[in-house]
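What follows is one structure encoded as structure tokens, with my remarks underneath.
Let's turn to chain A:
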Amino acid sequence: MKNTAIQLFQILAVFLSAIIIASCSQHPKTVTIGIIEPLEHKAMNEIVEGFSQTLKKEYKQSVILDIENAQNDPNLKHAIIQKMIDQHVTIIAPIGVDATEMTLSMTRNTSIPVVSLASDLTDEDRQKLNPCHAAVVHDEINPETIIHFIHQVYPSLTKLTLIHSSANKVFPEVNEAIAAGRLEGITIQAIMVSSLPELTTAATAIPSQTQGLFVLKDSLIVSGIGTLSHVAQQKHIPLITSDQGSVEDGAGFALGVPEKQIGVEGAKLSAAILKGTPACDLPIAQMKNLTVFMNQKALSDSQQNIEAVEAAAKKLNYSIEYTNKTG
Partner candidate 1 sequence: MKNNLLSLQNVSLQFNSKDKKILSHINLDISPKDFCVLLGSNGSGKSSLLKVIEGRYSISSGKLMFNHKLLSDYSSIELSSNIKSLTQNTHESLFTSLSLFENYLIFSHQKNNKKSLLDYQHYISPFNVRLGAKANELVSNLSGGEKQSLALGLLFINPPKLLLLDEHTSALDPKSAHRIMELTKTMVVKNNITCIMTTHDLDEARLYATDIVALKEGKIHHQFKNRADLSTKELLESCF
Partner candidate 2 sequence: MEILLYSVMTQLVMFMPLALGVSISYTVLRATDMTLDGSFVLGAGVFAKLTTLGIPPFLSALIALISGAMAGIMVSLIQRGGKIDPLLAGIIAAFILVSINLIVMGKPNISLLSSNTLLSFAFNKSDLYGYTITGLYCITICFIAAILLNSKFGLVLRGLGDNPSLLKRLGKPVEFYRSLGFAFTNALSAASGILTSQVVGYADTSMGLGMTLTGIGAIILGQQVLKLFTNTSSIRILGELSACLIGSSIYFAAMNILLRMNVNPVYLKMILGFVLIIFLRAALRPAKNENPT
């Protein structure tokens, strides 16, 4: 019992000194921006890199970036936001939908502005907040833009198969894509898949006359992109996606937003806020500088014309990024 008491005392002593150390670092005098990463992912690093590089250019005074990763733990996320609020950071920049919502909820009674990175918060949503204190960077491009690009690359393409998941977020986009396809003369057939094993089955049932496979920004399908790239190679048709990661993993090409760009836009908004513009007055940043990500090896394996993609990209003033990885 005595040993236990000594051990307990030792633990308490450590705790106490930790608390003292922790309380010493409460109020930073310099401007601080707290960035919240919801989980570990290479996309997070890209966003943060874009953010920090651009901020240096846009805002000349020194800024401390406090980057915290919540390891996909909601309790940790909550504790991180609370810490940033207690430390009176100048701006909080959460990445993703969950982190944004939690931050907005917890900061509603503070005067800390929020720069939401890669969320789908609409202008209507943020005006409903009382008070409105958020600036937003969207990360999604509308399907019409992508369909238009596909038409530019393949003017004679008339049949496209769209593979999508059952996430409700995706459904309106599927309908938009089908409507856009109709305008460009493309018949889009949608195949829905609700789990990865189903994707493997669906891959074998893709109609033989289809001239291309298309995937929206759809995490379930993207995680099984290898299956689809295999089909694309066999049928000699292009696999077109909407994000950079899947091209690296074997898709032919994608029209998307480099994750870094999200960080860049976020930094611009933050700089504006630091210079005095209220967050709510800043328009929502949509992705304008679209990039065509190309996997030359995947394209040649499915016997696609690389030059056609490049030409269309140049015509529409999109930048091009090459990757030759196969996943």
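Criterion applied: all candidates are chains of the complex that A comes from, given by their letters.
Heads up, the rule we're going with is that contacts are C-beta pairs under 8 Å (C-beta built on N, C-alpha and C of every residue); 3 or more make two chains touch, one makes a residue touch a chain; residues count from 1.
Please read these numbers as outputs of a predicted model, since none were measured by experiment.
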{"item": "Pick from 1 or 2, the complex member that touches chain A", "value": "2"}
{"item": "Complex contact set, residues of chain A against candidate 2", "value": "3-5, 7-8, 11, 15, 18-19, 21-23, 25-26, 68-76, 78-80, 82-83, 86, 97-98, 101-102, 104-106, 108-110, 125, 128-130, 166-169"}
